[in-house]
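Rather than the whole complex, this shows some of its chains in their spots.
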Amino acid sequence: AEEADKPYQIAGIIFQNDQFFQVIQEGMRAAAADYGVELVLGNSDNDPQQEIELVNTYTVRGVDAIVISPLSETASVQALQQAYSDGIAVVLYNSPLAADFPVSYLNSSQTQLGSSTGAAAADFVESLDGDTIRVAVLAFDSLLPEISDARVSGFIDTLRASTNKRVEIVSRQDGWLSEMALQTAGDILTANPDIDLIYAANEGGTVGSVQAVRNAGLAGQVKVFGIDATAQLAGFLLDDDDVLQAVTGQQPFIIGYDAVEAAVRHLNGESVEKTVIVPGVLLERQDPAGIQEWLADR
Amino acid sequence: MKRPRLEQYLMELILLALCVVFALTAPGFMRTRNLLNVMRNVALQGMIAFSMTAVIISGEIDLSVGSAVAFAGVIMAWLTQWFTSFGLPLAVGIPIAVILTLVASSVVGWTIAYMRNAFSVPTFITSLAYLTMLSGFANLITGGFPITSFPRWFNTLGGGSFLSVPVPALFLIVVFAAFEFIMNHTSFGRSIYAVGGNAEAARLNGINVKRVKYVLLSLTGCLAGVTGILVASQIMAGTPTVGRGWELQIISAVIIGGASLAGGAGRIRGTLIGIFFLGVIINGMTLLNISQYWQLVVRGALILIAILINNLRGLTGATRT
Amino acid sequence: MVLELKNLRKTYPGTVAVTDLSVRFEGGKVHAIVGKNGSGKSTAIKMVAGAVMPDRGSISLDDRPLHLGSTFDAIHQGIATVYQELSLFPDLSVAENICFHELPHRGVRVDWAATRRRALDVLRELDLEVDPDTRVDSLSVGWQQLVEISKAINHDLKVLILDEPTSALSKDEVDQLFRVVRRIRDRGVIVLYISHRLQELPAIADTVTVLRDGDLVGRRTMTETTLAQIVSMMFGDVEHVRMTPTIPEQAEVALEVRNLTRKPWFEDISFSLRAGEILGIAGMLGSGRTELLRSIFGADSFDSGTVLVSGKPIRRPTPARLKLYGLAYTPENRKTQGLIQIQTVQENLTLAGKQSLSRRGVRNRTLERAAAMQQVNDLSIKISSLDTVVETLSGGNQQKVVVGNWLNDHPRVVLFDEPSRGIDVDAKQQIFRIIWRLSDDGIASIIVSTELEELLEVCHRILVLRDGTLQQEIVPGTVSVEALYNACIGVAQ
C-alpha cells in the first residue's frame, strides 16, 4: 500500500475447484470483509506452471500479501521466493513449503487427518472377528502425491498402532472424483468381496466408495471411512444403511479465515505464529448429535 | 463384405485375448458381478461414444462432451432443488427436470452445429470453447459445491439393476441397437457416411448436409445429457467435476473401434469393442492392483498395440489419413 | 534418346492393370497411347513416373536402366508428368505451384521474386494469362490443368508425360497446348501422350500405341494409319449410333430458366427445355457454363432470376430440393464433387437414388445391389466387384459411376457437366445412347461439353454462351463444327 489509507490487497490462491477450497475462499472473503482488505482470488488448477503465472501476476499487480496453498513443497518455492524478495508477505495454508520466509503456515496436519479417521477405525476394527483386517485405499497419488501419501499413511499407521490385528492393504488405487472412485471402488469390491473396510482419502473418493458399496449390495458388510466433511457425507453418516462410519473434516472456513487474518496482522506489524494447526473435526456414525451440530454450524 | 470372417473380427479377438489373460490372472475378473460391473462402468461413456462415432464419421468432432456431462448433472440437480423449493413433489419434479435437462443439453449440441453451418466455425473449435464454458457454467450454478437434492429412489437410475443387469447397461444396449440400425440400415445413416466421405459430393447428391450436422450434434448433446443424469444418480449429486477428460477417452474408444478422424469410415460395432477394450483394461488392472503409474503406461501401450495389430492386417479405417 | 519399357507388369488385388508391356519410345516424337477405360494406360505411365512400382520388368533411358524408387528419382532424371487427376497444391499460389520442384533460392532462402518471374516466363511462353499470385483453388479445372502443364514444362526435360491433358480444355486451349508440346518435342524430348480424343491424334501424334486390357495391341506410325483402324484396334468394332431427333411436338416444358443472373459469371439467361429435349450449351473455358448449371441446380446461389420446374418456380433452391423436383446434376470434377472416393462402387452408384431405394427411410440392400448392377451393365463399368472402392477405378470408369449414380434416381431433367471427360469412344457412345433413351422416355437433358463435335452429334439444340450471356441458338445439322466454334469465340461468319 503506497498510500496510508489504501486498504491492503491480499491475493488468495487455491489450486482446485472443489468444495474444500470453495469453503476456504469463503473464509478468506469473510476475513477480508471483517478486516476491510481487498481480496483477489486465483486458482492454479493443479498446474505448477499456472501457479507461477498467478504468483507473478499478483506480484506485478502489487499485492501486499499472498495467501497460498502451494502445489508442491519443493517445486513451488521458486516463484514465492521471488514474490517475497519483492516485499510481499507470503502466508501458507493447507500445504507446506520448504522455505522459511513464509510468515505463517496454517494447516490441518494432513497426517493428523488420516490419524483421526484411523483412530475411529481402530474402534471398529476391534469389534471384528479374526485377526487380519483387509483394507482397500482410495487415494490421489497421481494428483497430489505428497498430501495423498500423508493422509494414507496417517490412517494406516494409526490403525496399525492401535490394534494387534494384522492390517493388510489389499488394494491401493487412485480415485478422487466421485464417479471415478465409484468405478474403481466397484472393481475393488469385486476383486476382494471379503474386505472389511475402505478408506478414502478425500471427499470425492468417500462419496464414490459409499455408493459403490451400496451398488454392490454390501451395505453392512463393508464399512467406509473417509476424509473431508460435507453435507452429503454427513447425510451418509446419518443414513441407517451402516456404510459410512466416520470422516475427519478439515475446517476449511477457519483455515481460510485465519490465513487472511494472519496476513493482515503481519502487515499491521503484529506478530503471528509461525505454524498453526487447525484441528480436524471427526464426525462419527455413533455420534449423530455431533453431526447435527456440525451441520447446524455451517 | 467378402473378407474372411476371422480377419474381420480381429479387434474382437484382441479383446477376447485380453479377457482371457485377465481371467487367468486377475482375481474375480470372471465373476458375473464383475462383468456386470464392467458393463455399468463402460455404459456411461459408451452411449456418448456411439453418438461420437456418428459425429466423427460425418467428419466433425465434439470435444465438449465431458463438460456437457457435468453441466447436465448440475442442471438436473439444480432444477430438482428448485422445484422442491416450490413444494413440487419429487415424483413430478424429477421427470420435468429430466426433460428440461435433456432439452438444454440438446440445444447446446445444436448450437455447435449452428456455428458450423452458419459461420463455418469448425466443430473442433466451438466444442473446445464449450469445454471450458460449460465447465464454467456448471461451477457457477453450483458455486462449486455438489448439489445433493435427490431422493433415495433416484439412485436406481444409475445404480440400480433390472433382472440383475445394471440399468445404465440397459441404456447402453438400447442406444447401441438404435445407432447400429441408423448407421447401417437407414437412408439417414448413408447420408452420414456420405457427408463424411465427401461433403461437397454429398451436397450435390441432394443430401442436406447441414441437417445431418444439426441432428448428430444435438443427439450427442442429448446423450451427454442422459449420461449426466445417470452419473448424478450414481453419485446422488450434481457435481461440476465429473466428466473431466472424458472427451479424449471417448474419442480413443471410437478410434480404437476403427473410425477415421478424416470422416467417412467407422462402425458402431467397432466402437462397442473400443469401449469394452478400454473398460476391461481399467477393470483388469484395478483388480490386479497395478500401481496407478504403471496403469497409465500399460493403458497407453495396450491401445497402441491393439491398433498396430489391427493395422498390420490393413483392416481398419484407422489407416486412412 | 530412347525410352524403353521391358516386360512391365503391375497387378492390383483382383486386377491385372498391366500384363506384360514392352515398347520403345524415341526422342523428338509425340507418342500417343490410347486404349479404352481401364486398359492400363495411366498405370503404365505411372511406372515411368516413379509413382507406382512395377511388379517386374525394367525401364531404361538410352539403354541405361532407370532405378525409379520414387517420383523424386523420376523428376530428377528429367521425367515430368502431368497426371490425369490433378496434383496441384490448392492452398499455394500459381507461381509456387509452377516452380514447385525447383524453387529459386538465394542461399537457403527461397527467392520469391525470382519464383514469380520464372513463373511469369513459363506462363508467357505458353501464352497463358493468369496472375501468378492467384491461389490455385480459385481457378476452374481447366485453368488448373494449364497450370499443371506449366509446372511440368518448367524442367530440364527428357521425358514429358501427359495423361489426358486436354480432357478439360476447349479447342483454342488445346491448340495452344499443342503448340507448346510441339516446341518441346522439337527439342528432342520424348513425349508420351494419353488421350481419348482420337480426332486430336493426327494433329499432334507421331506414333500411336494401343493398349487393351493391360496388353500391347500394337504400335503404328500416325501417318500410316487411320482413326478407324485405331478404334478397331482398341475395341474391335464400335457401332456408331445416330440419333433419331424426335421430340414430341407438344411436349410440355420441363425446365424453364428466366433472367437468371449471377455476376460476374453470367447474366440474364433465359431458356426453356421441353420434356425429352436434349439441349447443349457450348462456350469457351471460363464462359460460365459450369456456374450456370450449378446455379440452376441450387448448388450456388444467384443474384436474380427464376428457375421453374414443370412450371413451378423453385423458392430457395438447394440441390436437395431440386432433386425432389426431379433434377439431376453430374458435376465436372468427379474427384472432388462427384464421388465419395473411399466408398464402394455400389454405394456411389446408389447415393443419389438412395431415397427411392429405401422404404420409409430403411435401406433395401437387394434393391440397391440390383440398381447398381444395372448401371454397371448398361455403362460397361469395368470393375472386379460392386464392393470395389471407387478410388481404385480408372478415371473413365469413375466418370461412368458419376453418370450411373444419377440415372438410378430416375430424374426428369439431367444436367450433364462434361459427361464424357476422360471416357473412351465406346463408353461415350454408351452414354449418348443412354441420353437418347432417356429422351425417348421424356427425360430432358442439358449437356455442357468442351467437345463441340460431341454437342453437334447428340443435341437437339445448342445454346452458345459467351462472356456470361446467351449469344445464339444453333440447330445441329445446319452448321459445321467450325461455325459453332466461331460462334463460341465470337468471330462473325
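By letter and in written order, the chains are A, B and C; residue numbering begins at 1 in each of them.
In this text, contacts are C-beta pairs under 8 Å (C-beta built on N, C-alpha and C of every residue); 3 or more make two chains touch, one makes a residue touch a chain.
The model shown is predicted, which means the values in this text are computed figures rather than measured ones.
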item	value
Protein chain stoichiometry for the whole structure, using the labels that appear	A x1, B x2, C x1
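Criterion: only the chains that are shown with their structure count from here on.
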item	value
Central chain (distance from its CA mean to the mean of all protein CA atoms)	B
Centre distance in Å when chain A and chain C are each reduced to the mean of their C-alpha atoms	71
Centroid spacing, where centroids are CA-atom means, of chain B and chain C in whole angstrom	44
Inter-chain centre distance, chain A versus chain B - centres from mean C-alpha coordinates, in Å	32
Multi-partner residues of chain A (at least 2 other chains)	none
Residues of chain C whose C-beta touches two or more other chains	none
Touching residues on chain A, where the partner in the complex is chain B	17-19, 21-22, 141-142, 170-174, 177-179, 182-184, 186-188, 190-193, 204, 207-208, 211, 214-216, 230-232, 235
Chain A-facing residues of chain B, complex	26-29, 31, 33-34, 37, 40-41, 44, 139, 143-146, 148, 155, 159, 231, 234-237, 239-244, 282-283, 286-287, 289, 292-293, 296
Interfacial residue positions of chain B with respect to chain C in the complex	1-2, 184-191, 193-194, 197-198, 200-208, 264-265, 320
